[in-house]
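Note that this complex is displayed minus one protein chain, with the remaining chains in position.
So, subunit A:
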Amino acid sequence: MTDQLSQQDVNNTAWAACDTFRGVIDPAQYKDYILVMLFLKYISDQWADHYAEYKKEYGDNEERIRRKLERERFILPYVEFRDEKTGEVTDRFLADFHALYERRKAANLGELINIVLDHIEEANKAKLEGVFRNIDFNSEANLGKTRDRNRRLENLLGDFAKLDLRPSRVSEDVIGDTYIYLIERFASDAGKKAGEFYTPKQVSKLLAQLANPQPGDRICDPACGSGGLLIEAAERVERRGSRDFALFGQEVNGSTWALARMNMFLHGKDGARIEWCDTLNSPALVEADRLMRFNVVVANPPFSLDKWGGNEIEADRYNRFWRGLPPKSKGDYAFITHMIETALPQEGRVAVVVPHGVLFRGGAEGRIRRALIEENLLDAVIGLPGNLFPTTSIPVAILVFDRAREKGGAREDCKDVLFIDASRDYQSGKNQNVLLDAHLTRILDTFRARLSEDKYAHIASLEEIADNDFNLNIPRYVDTFEEEEEIDVAAVEREIERLEGELAEVRLRMKQYLKELGV
């Protein structure tokens, strides 16, 4: 196993490859190029690896090898160029990374890469349709004039040529995690510019464990981004030794959606259904004209999304907003409501990351919040430290809803809400605070045990919440105020007296000195 590549090796090589583009174009764009190239390299190496295997088995019988390869996860077709006049084939090659690498000096390199990607997409329509649509390797606007563009692409191919991603050398997990690693690095590098709300791995982990997906569950993330949270949730189930789950995601940004699709394949989650759509305005995860329902719904939706479509949605055909229409300028409750409505009645679990305003804002949001609490759906409110996200420094909270608490559900009798104030447990980092495993464990242990803990967790009855006007602001429930030690009045008075004596002495000595100095 010594020739196995470690996660670190692959990560480093991939990140080094990004240097080709760094500074030239915006990270928000070049990450697409890098990630697509990683994907292409992976499927090409996989193909080559299997080809070599079959070659050993069938020798020169190309026909049999070809037939065997037709059953691969991804088919790599042949590209043929013909002379326009004579119709003669001038060039024929396998649409893969290696053919491109051989042609890295070609004058029309960008175009060649586009052609190869086109052929791959065409040959794998069911799986890859639209995945490469957003990317143009021949774009002068993104990659510069022909000469610069060719040089950059040649460098890019050279960098990835060094990365051996054959299955015999690296596992699927490593490649998938490299993908996540790059997305993570890009998010912190690009900051707000990338415009993506990348969810840090530890937050995904926490969310997935709070939602507690079980074997057999349908899991959905209606704002899935590049899909990290779905993968995390799936791995929770896999760790229990089951591959029995179904993943569903929706993402509004086209190129992020393409990334999510590739991310799923790289993690071996080929069955995931990821839709490209605006969850709030045109949900695409529907069956028979009704919203699909899931056992687990998790998300880190964009915070307080402005112009989320509150104008048009009044007459929502799925009647999601029957508790009240969220304000037009803040989409938080639109996402929350959507998530609850797509959770299975009487059993679905929802875990969502929200900005703190969601806990206490009044108006329409206050009314929706009150309705959710009165329906007994809210299970827990967990406050997290500030500065956990690359895109914002505000502290966030996680809301856990459990539809099993509805009338007729298994937890119908549970009538209280667990508050956890985990805002003080973190490791401060250079740019961002980090949740360590120990912090997660503390939150999860408290969540599962559902116990009060002084200055950390509190179980609030519905009456208590009603007394607080359905305001969920965490300090109202978890008292973290460190009272000053009960002071000993007499001792303090004595101390002051002593210090005053000292002061008088200092002043006296001072006077003497100044006198001696004659001033």
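By definition in this document, a residue touches a chain if its C-beta (ideal position, glycine included) is under 8 Å from a C-beta of that chain, and two chains touch if they have at least 3 such contacts; residues count from 1.
The rule is simple: contacts and distances are computed from a predicted model.
Engineer: Choose one: "Anti-sigma factor antagonist", "4Fe-4S dicluster domain-containing protein", "Restriction endonuclease subunit S" or "Acyl-CoA dehydrogenase family protein". The correct choice is the protein name in UniProt for the chain not shown.
Structural biologist: "Restriction endonuclease subunit S"
Engineer: For the full complex, which residue in A:R22, A:R243, A:R450 or A:R507 touches the chain that was left out?
Structural biologist: A:R507
Engineer: Check the options A:A141, A:A288, A:A315 or A:V489 and report the residue that touches the missing chain.
Structural biologist: Selected residue, touching the omitted chain: A:V489.
Engineer: Identify the residues of subunit A touching the omitted chain, counting contacts across the whole complex.
Structural biologist: 476, 479, 481, 483-484, 486-487, 489, 492-493, 495-496, 499-500, 502-503, 506-507, 509-510, 513-514, 516-517
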